[in-house]
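All protein chains but one are shown in place.
Per-chain residue numbering starts at 1, and chain names A and B are given in the order in which the chains are listed.
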Amino acid sequence: MIEIRELRKSYRIRERRAGPGAALASLVRPAWREVEALAGVSFSLSPGEIVGYIGPNGAGKSTTIKVMSGILVPDSGVCVIKGRVPWKERKAHVAGIGAVFGQRTQLWWDVPVAESFELLRAIYRIERGTFRKRHDELVEALGAGGLLGSPARSLSLGQRMRCELVASLLHGPDLLFLDEPTIGLDAVSKLAVRDFIARENRERGLTVILTTHDVHDIEALATRVILIGRGSILFDGGFSELLAPHREKGVERALAELYGELGIA
Amino acid sequence: MSASGGGIAAPVRPGPLAPYLGLFRMRLVRGLAYRAAAAAGVATQFFWGFIMISVFQAFARAGYSPLDPREIASYVWLQQAFLVLVVVWFRDAELIRLITTGDAAYELVRPVDLYAQWYARLLGGRLAGAALRSLPILLVAGLFPEPWRFHLPPDLAQAGLAFVALALAAALTVAVSMFAYILALVTLQPYAAFILLAPLAEFCSGLLVPLPFLPDALRRVLEWLPFRAMLDLPARLWSASLPASDSLRPFALGLAWLLVLVPLGRAALAAALRARDVPGG
Partner (left out) sequence: MGLWFRYARVALMGQFSKRSNLVVVTLAQLFLTLSALAAALVLFGRFGTLAGYSRDEVLLLFGIAQVSFSVVELLARGFDSFSAILAQGEFDRILVRPRGTILQVLGARLEFSRLGRALVGALILAHALRALGPAMGSGGPALAAARYATVASMTLGSGAIFAGIFVLGASLAFLSPDGLEVVNIFSDGGREMSQYPLSIYDKALRRFFTFVVPFGCVNWLPLEFALGRPGASWPAAFLPFAGFAFLALSFLAWRAGVRRHVSTGS
């Protein structure tokens, strides 16, 4: 379903220097610094998998997700998803995927959630009957029925995330990218989100790539984890295997020690 | 507008334009909610209208004027009433936020054309603003004593043409302002992008001073530019200082510019996105 080989991407970051003299100099001749976000990333995914994509802040997780969801062009490398190169056939590609970016909303801020859903129906050009059926199923599964009349801005984080999940699956994608979906959620919402993802995977064969800092998300959902650090894949395999050397310390501490050992903390 | 009338709805799959109509409608409905801002805007626009009419009429008394006092008043009130439709400076703050934070790229996870999506939302926002402001301004200005009064065009044909010209003006204004958003995407300085474009467009469209007041040589040049159809054409048609029979050429030119600027803007947006490593188009 996903085939990624030797993906590379570096950014140029503007260097800021201190002091008034240096400030003037950087206005005339700005200094740039190359940052390698992806230094040759390779992995592949089969349909129906749930993969936890983990690594410390700045490791390259979001960059990978952006490339895979067709909103960023890499410098080099191969990325074929369902037979398409995301940035070459963007529209066809994104019509078949769903994406939730936990830190930003895809709902329209100050209209009722139901209106946002209707607009998404227009955007993805979903047949009315199909839309109704999927909409009702998703809303019920996530317990979002009572939220439809409220504008997104008045929802709590947990309520909003339920609606985001509905929004990302209305058009029936078989591949879902979740970028930190549980960040800042309370225990009840976290569990609801996890249960929902597990069920969609089990019952409809939804393929999921999940980035998160919450090891419990990984523990509950992913059988396979891919660990990225400084732009390179450091591990690809079972979660218990990854933590085996440190198992007795509990998952959180085990992962922290692993990051330390790998020098990516 | 709304086809969701309950029961068994006939339209099954939304058509290819549905995404853009949906975005346009969303923006329009939201824009109509900003009534307090519009009320304050109306008050401001009355005041500016009075100042402009006073200044132009006082100048015009000094000698031969290409616009008579009556035409000046109608020109200025039409301009004030539809200001948000034709002034480049009227900006979509949310779109600007999307552009400067880089969130605009995230819009690309949806299967829509970015240029068309921006065009639809900008047009919707402008129409909402104009819908709220135009009627109160025109109705009240129609009741003013001379020489302040807003007059109707002499006949229906002239009025109809003025409305068509207004629609063309709105379409052109959005197409022109799009370049400021694209420039903002490149420079990440939205204020700079607009300050480069807006005063130029205001001067060249006749917003600052009606074009007939400009030196003849300059005016003849400006009549070939796209800005002319953004205000001069509808306002002059409405105030009847431009006879309908003379309007064919400016209409054709305005339409031609629209057909040039939209593809040009599309290409520029695609290039700007590529420059930021985002898939264009």
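The working rule: contacts are C-beta pairs under 8 Å (C-beta built on N, C-alpha and C of every residue); 3 or more make two chains touch, one makes a residue touch a chain.
Since we're looking at a predicted model, the values are computed, not measured.
The chain not shown here is touched by just one of B:62, B:93, B:143 or B:248, and that residue is B:62. Residues of chain B that touch the chain left out of view are 36-37, 39-41, 43-44, 47-48, 50-51, 54-56, 58-63, 65, 148, 189, 191-192, 195, 199, 202-203, 208-209, 213-215.
In this text, only the chains that are shown with their structure count from here on.
Chain B makes touch with chain A in their complex at residues 4, 9, 11-16, 18-19, 21-23, 26, 29-30, 94, 103, 105-106, 108-113, 274, 277-279, 281. Chain A makes touch with chain B in their complex at residues 9, 66, 69-73, 86-88, 90-92, 94-95, 97, 99, 101, 104, 106, 108-111, 115, 118-129.
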